[in-house]
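The complex appears here without one of its protein chains, the remainder shown in place.
For reference, chains read A and B in written order, and residue numbers begin at 1 within each chain.
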Amino acid sequence: MSYELNYTVGSIPLDKLKPKKVRKNIELTLWERLYIPEIARGMIVTTRHFIVNMVGFIFPPEGKKRKIFTVYYPEEKLTIHVAYRGRPVLVQREDGKEKCIACGLCERICPAFAISIIGGERQRGNDMERYPVSYTLDMSRCVYCGLCEEVCPYEAIVMSNEYEGLAEYDRENMIYPKEKLLVPVAKLQKRIEYVRKIYGKSNYDLRNMI
Amino acid sequence: MSEQRILLPADVTMTDFNSIEPLFIEGYIDRGGYKGLSKAINELKPTDIIEEVKKSGLRGRGGAGFPTGKKWELVAAARGDKNYLCCNASEGEPETFKDRTLIRSNPHQLIEGIIISAYSINANNAYIYINEKYTEEILILERALREAEDNRYTGKGILGSKFSINIEIKRCPDKYVAGEETAMMEVIEGRPAKPWQKPPYYPANRGLYGMPTLVNNTETLSNIPHIVLKGSEWFSKFGSPKSPGTMVFTLSGDVKRPGIYELPLGTPLRKIVYQCGNGLKDGMLFKAAFPSGPSNSPVTESQLDIPLDFDSLKGIGSGLGSAGVIILGDSTCIVDTVLGFSRFFMEESCGQCPPCQMGTVKIFRLIQKIEDGNGDMKDLTDIENTCSSLKGQVVYCHLLKGAINSIEGVVKKFKGKFESHINERKCIYKAESTLIHS
Partner (left out) sequence: MKKVTLTIDGKKIVADSKKTVLEAAAENDIYIPTMCYLKKLNPIGSCRVCLVDIEGADDPMTSCQLPVMEGMVVSTKSDRVIELRQLMVKLILVNHPVDCTVCERSGECRLQDITYEFGISRQDLKAEPVERVKKYDWKLIRYNPYLCVLCERCIMVCHEVQGVSTYKIKNNGFRSVIDTVDEKPLDCDFCGQCIAVCPVGAMSSGLVLQARSWELNKVRSVCSYCGVGCPINLDVKKGKVYRVTSDDNIGINNGNLCAMGRFGYQFIDTEDRIKTPLIRKGDRLVPASWDEALKLVSAKFKEIKNSHGGDAIAGIGSERASNEDNYLFQKFFRTVLVSHNIDNLLNMENSSFGSEVFEKFDLPIINSTEYITKSDIIFTFGADACEENPVIGNIIRVTMRDREARLIVGSSRDVGFRPPPDFRMVYKYGTEVLLINGIIKSIIGSRESEGIKEFLDYLKGIKLEDVSSRTSVSKDLIKAISLSLIKSKSPVILCGREIYKHPRGVEIIHALQNLANIINGNIILYREYCNSQGVNDMGVLPDKYPGYKNVADLEAKGDFEKVWGVTLPVKGRMTAGRNIIDDVVDGKIKALYIMGEDIVLRSHNGNQAREALKKIDFLIVQDMFLSETALFADVVFPSASFSEREGTFTNMEGRIQKINKAIEPIGESRADWVIIKELANKMGGSFKYSFTEDVFKEIAAAIPLYGGITYSSIKNNGKLANYQSQSKKKFRVVQHSEIESIGDSDMPFIFLSGNTFFHLGTLSRKSAAMNMLTSECIVEINPSDAEKLKINDKDTVTVKSKNGNITIKTKVTNKSPQGVVFIPVNFENAPANILTNKKDAVIRVKIIKNEQ
């Protein structure tokens, strides 16, 4: 019988997927253990930033380069890197329906118990398809850890770059129903690709396999 | 050759098959029928009959060639509340017609054999297990059974003795597995035709309804009246010493006169092909023969003189099976033939055992690929690998084993043909034949 390797892990070669070693219990050198020079070094860094920012505040530069760290929010906003974990959103397919299949893995993995799903079935073409009848995300519990995104086998939930408008006066309003979570797939393409890369996910998009 | 026959009055060619005249009770009695039965009941004890059959050296004609007398002894020794007898006439093997022919030409011979066998193992219930597609044969048997009952050969207290027997016809689905003896018992008990694991219990000690059951082939049972009547010495004059008696061969394939021929066991293959079959048709040359349908490895030209009996064929890695001899000429594509065989195995796999279910499909698809000209050498090795890996698998019937035997044998002996298919990227025979026809 033919032996064929079934694994092709996206663009990342297998050997590079090994976890990096983390250094723990770093031994301090004598110089560091003396503390005084290190404190002085820290003070220099702080002072430098203070002066640079103060000068920048008085004479705001045009086309600001990132030398000055202060951002004049909300007039000014940062460009968010694709790796940023904003509020989790559900991916909406081109036909307007959610990509989620209510497999319940995110509900299981969620460390804060923020997600709850009720599954169901609906017609798709000639076949039936599983979908979440209700998908609620309790934003008052969400810890933005991104585990739901990592575990999702269908790329149906991703962390968006939204971080605004999440605070509420009423806790009830922080429970997001499915409708509030849906975001068209076109807007999330970058993040989805990024997720594929970092989690080596492209091999288990089941829709492609069936 | 007429003195060499026991069972059939005359050879039957395929064209005459439908015009066989069944021999009914008057004619049968006229020719000395039911004399064996009266001798058995009136003069012999059951043990004597078993001893006689044992001495005759009769071997099962269903395929395995198990000594019949020994089997009877086992059943008779395994005392249950009730013994059963089953006559297996399901004949699932393609290109085999012997049971049909025997029933068609002489149904009472079989019935007499069943009664004698049942008497000797003390079974009061016997079943004739026959393919449901054999409608005419069933009609003939039904009439013959009625006649036998009217003449007090069956029923209660036959021929004035205390022995009574009831023979019933059981129809089986037209499937290969239905011919497996364990599947047969499932069908008789009213369940779907699915074979069971055979060891440790064979039907001889735990069969139908958990009772000792004798399962014999139609041809085996048809021999019994003659052995009882004329004695084992007379019987062992036929055939070879280790495989006495005659065998009904079904000859088919590229011969001029395909048909059903009764010949003594041990007759060389050459004689069947050139004397009975009258040589190969269309001036073809002999290429290969499958001595027992598609379930055994083929015999090539160099082995043409091999005597057809159980042991000689086993010696060269083939088998006699139920003697459905298929002859291939040199302008018939062997790959195409094997493709047909593998299709048969795929279609007939019941799907119970995963290895058989998956394996037969895989083999079929690979051979199809080669036959279509899309194959490469990897596929050929793949076939070989598949066959060898399926060899040790646990399956309940002989289908997969037969498939592997035959396909492995063909690939081994005709590797060149497969390679040429792969290299030419087409089937050369097919191309030629289309040319001729157009």
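Basically, a contact is a pair of C-beta atoms (placed from the backbone, for glycine too) under 8 Å apart; a residue touches a chain by one contact, two chains touch by 3 or more.
Worth saying up front: this structure is predicted, and the values here are computed from it rather than measured.
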Residue, one of B:Leu229, B:Leu320, B:Cys333 or B:Cys353, that touches the chain absent here: B:Cys353
Identified contact with the non-displayed chain, of A:Glu32, A:Glu121 or A:Glu164: A:Glu121
Hidden-chain contact residue, picked from the options B:Thr15, B:Thr47 or B:Gln197: B:Gln197
On chain B, residues whose C-beta touches the chain left out of the figure: 175, 192, 196-197, 199-201, 346-358, 360-362, 365, 392-394, 396
Where the missing chain touches chain A, by residue: 1-4, 6, 101-105, 107-108, 116, 118-121, 127-128, 130, 133, 153-154, 206, 209-210
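Note that in this section only the chains that are shown with their structure count from here on.
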For chain A paired with chain B, centre-to-centre distance based on mean C-alpha positions, whole Å: 70
